[in-house]
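All protein chains but one are shown at their positions in the complex.
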Amino acid sequence: MDITLNTIDKQFGQFKALDNIDLHIESGELIALLGPSGSGKTTLLRIIAGLEFADGGGVYFGGEDVVAIPLRKRQIGFVFQHYALFKHMTVRDNVSFGLRVRKGEIRPDKAAIRRRADELLDLVQLSELGDRYPHQLSGGQRQRVALARALAIEPKVLLLDEPFGALDAKVRKELRQWLRELHQKTGVTTLFVTHDQEEALELADRVVIMSGGKIAQVGSVDEVYERPASPLVFDFLGSTNRIPAKLQDDHLIVGGQQIVRYNGNQTGNVTIYVRPGDLRVAGTRDIGLDATVLNVQRTGPIVRATVEIPSTGQRLSVEMPHLHHDVKQLIPKQTLRLRLMQFSVFAAEPDLISESIIAPHLIGRERLRQA
Amino acid sequence: MTFTSRSALPGFHLALGYTLVYLSLIVLIPLAGVFFKATELGLAEIWAILRSERVLSALTLSFGTALIAAALNAVFGTLVAWVFVRYDFPGKRLFDAMIDLPFALPTAVAGIALTALYAGNGWVGQWLEPLGIKIAFTQVGIIIALLFIGLPFVVRTVEPVLRDMEKELEEAAALLGASRWQTIRLVLLPSLLPSLLTGFALAFARGVGEYGSVIFIAGNLPYVSEIAPLLIVIRLEEFDYTGATVVAAAMLVIAFVMLFVINGLQAWSNRHKVRNQSLALPVQGAKQ
Partner (left out) sequence: MSTTLSVKANHSAVTESAGMRQLLIAGALLFLLLFLLLPLISVFFEALRNGIGTYAEALTEPDALAAVKLTLIAAGISVPLNLVFGVAAAWAVAKFEFRGKTLLITLIDLPFSVSPVVAGLIYILMFGASGWAAGLIADTNIQIIFALPGIVLATIFVTFPFVARELIPLMQEQGTDDEQAALSLGANGWQTFWHVTLPNVRWGLLYGVLLCNARAMGEFGAVSVVSGHIRGETNTMPLHVEILYNEYNFAAAFAMASVLASLALLTLGLKSLLETRHGEALSQSHKH
């Protein structure tokens, strides 16, 4: 079932939770709604579910306007952040709830309900635990019960609110993998909300990045990572070094030093966005950014260093795998030249014609191919 | 010291010692006196007093009316708690504060006010009398008084549980296709049950022993509308201390049983609360 959202608005008192949201989701897609807390992602999910009502705009499932369809007839599988399992019911009763409350002809007989519940428990690998109560389960098991319960009604759409938020790191990784497989098996259109960019990038076909009630960017994992539409998106997808620079004569200049060739056809102040992991040590005759190493930390497979640009005093962080041949050059007080392997350039000033608010916009993205 | 774990804080012996002495002097020793007094009699004598028709009907009346009133309060108290927690309406805060009136209003005042209201010429009674419904000076009057006394017990135990109940449970039920009524019956009521039973038991326990608010409205006819606490008072006025003591001992035994039941119920609903928290706590941690 494909989903279309048309100019959705939602206001809570003075707070604009959603501002003119348009989105189309293809049938069978696995979509991540990614954003910081307060960005409106959960509200959007709840509006799609029918738990919340938009102030304006339309929600369409397969072309059909569902705003007037009551919650219980929408056939939506929803997994709550805290699971919302019924504590006084066994796991099996939780899973079969959606079938047991059906009325009349569409209600299966007792044996069929039990069979279906057991099938689902099988699917989520909890067949042994049908007679337990939710409080007797681990977090990851509760999560899977919640999923089985949502799948029991054969939903047209599966919605998950921070599905792994309550779990510890190891369980989270396993469940991600498992959810991905489950999605491939069932093929149900699935949306999940997360504030964890790693989770979104690892799991989703497409990522919807939200900020301040608006969609900041929609795209495949590669698209949003490789071509972030705004500093905000760049920031949100990982840690960032922001280096104020000048664009002149086909070069980016920091503190008077030409640090990288850049064909921008423009002249003026820009900001370079570069991830710590995209900085490497350059040869002394290569073009690059001079910096002094302040300190070096080894944290497992990653080596982190803080360096300072002497001309401006700005500090940057650098990350590299611990086996990388550059690591041995990271010696405190040593001055070295850094190479920007991959970076984005955003104009720090608005174009002069526009009178709108100063919003940095991407003017280019560069990637060095040699490693 | 084997019965306490070590603590850096001072004053344990002083505080506990004072607590135990005061508790013993004011509560435990005087209460034990009732049983000492009762043991002066043989079992056969005690049995004879308890089996006398007047005592039996007084005890039956106290328990019966308390049971009915507590049951009605369970229904209406839950309704009131529900309305307060879930809906907004003008004057809500005022009404909410008023719920505790029965805790604060002296029982004698409640008694004469309810009597004035529900007597044949009272504001409410005058409308019921032509219909043949008599409230004041009947057993119904006793139930009315106990309704007043017991209401806050139910409301104040159910209200916080209802307030803390995750809205998501209802949303989940609705999304799974449950009708509103199914959600209430299958999801909400079972979750409320422990607190509802606790409130019921508290209201019942209070109702059995209630005196001040009841005696004005009850009519106090022996065998008909004479409650057990009143019978104790009458026996005392007749200087029949033995008779009074036996009835009191019977009521005490039952009060202890109720206390035991209430504690059990509260432990049950607390366990429920702990479960909920253990579900929610790691989430809050992870969110930050």
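When the chains are written out, they are named A and B in that same order, and each has its own residue count from 1.
The rule is simple: a residue touches a chain if its C-beta (ideal position, glycine included) is under 8 Å from a C-beta of that chain, and two chains touch if they have at least 3 such contacts.
Predicted model only: the values in this text are computed from it and were never measured.
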In the complete assembly, which of B:41, B:67 or B:105 touches the absent chain?
B:105
From the list B:41, B:67 or B:252, which touches the chain that is not on show?
B:252
What is the set of subunit B residues that contact the non-displayed chain in the whole complex?
3-5, 7-12, 14-16, 18-20, 22-23, 26-28, 30-31, 33-34, 36-37, 76, 79-80, 82-84, 86-89, 93, 95, 97-110, 112-114, 116-117, 122-124, 144, 147-148, 151, 156, 160, 167, 170-171, 173-174, 180, 183, 205-206, 208-212, 216, 228-230, 232-233, 236, 241, 244-245, 248, 251-252, 255-256, 258-259, 262-263
Touching the absent chain: which residues on subunit A qualify?
12, 15, 17, 37-38, 40-43, 46, 50-53, 71, 81, 161
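Going forward, only the chains that are shown with their structure count from here on.
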Whole-Å distance, subunit A centre to subunit B centre, using C-alpha means?
53
Under the stated contact criterion, what part of subunit A meets subunit B in this complex?
37, 49-51, 71-78, 80-88, 97-98, 101-103, 134-135, 139, 142, 149-150, 152-153, 165-167
Given the complex, residues on subunit B that touch subunit A span 166, 168-169, 171-179, 182, 186-187, 190-191, 272, 275-276, 278-280, 282-283, 286-287
